[in-house]
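Here is the structure we will look at.
Excluded from the complex is one protein chain; the other protein chains are retained at their positions.
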Amino acid sequence: MAKYVVTGNNVDIGGTDVSASVARAELTITSTEVDVTDFASDGFTEVVGGLKSGSLSLDFHTDFGAGALNTVLTEDLVGTLVTITLIAGNGSTVSATTPSYAGSYLINSLSPVSGAVGDLSTFSVTFPLSGSITKATS
Amino acid sequence: MAKYVVTGNKVSIAGTDVSAGVARAELTITSTEVDVTDFASGGFTEVVGGLKSGSLSLDFHSDFATDGINDVLTEDLVGTLVQIVLIAGNGTAPTDATPSYTANFLVNSLSPVSGAVGDLSTFSVTFPMSGSVAKAVA
Partner (left out) sequence: MSIAAIRSGIAANLRTISGLRVFEEIPDQVSPPAAIVSLNSIQYHQAFSGGLNIFSFTVRVIVGRAAERQAQRYLDLYSEPTGDSSCKSAIESNRTLSGACQDLIVESMPNIGSITVNESDYLAAEFVVTVYA
């Protein structure tokens, strides 16, 4: 058994590792709930899964340096689909205990200017998944 | 009478005991409210129970090791029904004081990647119940 403290999940956007600018990453895969209750359901509702979808929430540290986050996630990408690959379990390479999840996400929001005086400049996004997620363990 | 502090409720998902990866479990069974107020109701509303339903909320510690929660609750289960058995009262087997509750739940959401840097990786779910729940005391 190996629970883990998040220190180094890997985040790759469009082929560029941006992990050093990420403070939090959360991938959620969901299914809709379709009601199939009928007269034989014995007084309880019955459901099956419907369409699946997903979302990826990321907390970023703003960085305009060469090759850094804001030169990778640029404003012209807003409204386009980008491939983002995550490696969980603090992994840098893919294995059974550090699986990767690759998906195509809609860049629906960016905040290139953010932060109050005195604070580190940060911004958070939640990108909806388009299509399926591909998991790899090797 | 024996009130109890939760230290070891048992959670089994599809036959695998995942209790060591669970920090919180809450099973809620509900009924809709059907209004049957009529002119003989004495000026008060009257109700009867309608269809019953349920939900199971769980807080997990992420774990990709063999038999860890992420090895049991895999992404391909999203959108499918899974049998989950709970034993309340810190029990390991069903008795009057530690009853078990067995039902099918729709895996409608999973978060295989979660957590901010420095925090233990955790995720929470709320699965809707499909059909009835079976309680056992032996």
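Chains: A and B, in written order; residue numbering restarts at 1 for each.
In this text, a residue touches a chain if its C-beta (ideal position, glycine included) is under 8 Å from a C-beta of that chain, and two chains touch if they have at least 3 such contacts.
On a predicted model such as this, the values are computed, not experimentally measured, just so you know.
> Please identify which residue in B:Ala23, B:Val48, B:Ala116 or B:Ala136 touches the non-displayed chain.
B:Ala23
> What subunit B residues would touch the chain not displayed?
For subunit B, the residues touching the absent chain are 6-11, 17, 19-23, 25, 61, 118, 120.
> Please give every residue of subunit A in contact with the chain that is not shown.
Output for subunit A: 1-5, 7.
Operating definition for what follows: only the chains that are shown with their structure count from here on.
> Using mean CA coordinates as chain centres, what's the gap between subunit A and subunit B in Å?
Roughly 26 Å, centre to centre.
> Considering only the defined contacts, which subunit B positions touch subunit A in the complex?
Touch list, subunit B to subunit A: 20-21, 51-54, 61-65, 67-68, 70, 75, 78-81, 106-121, 123, 128-133.
> Under the stated contact criterion, what part of subunit A meets subunit B in this complex?
Where subunit A meets subunit B, its residues are 1-7, 9, 22-33, 37, 41-50, 52, 59, 86, 88-89, 96-99, 101, 133, 135.
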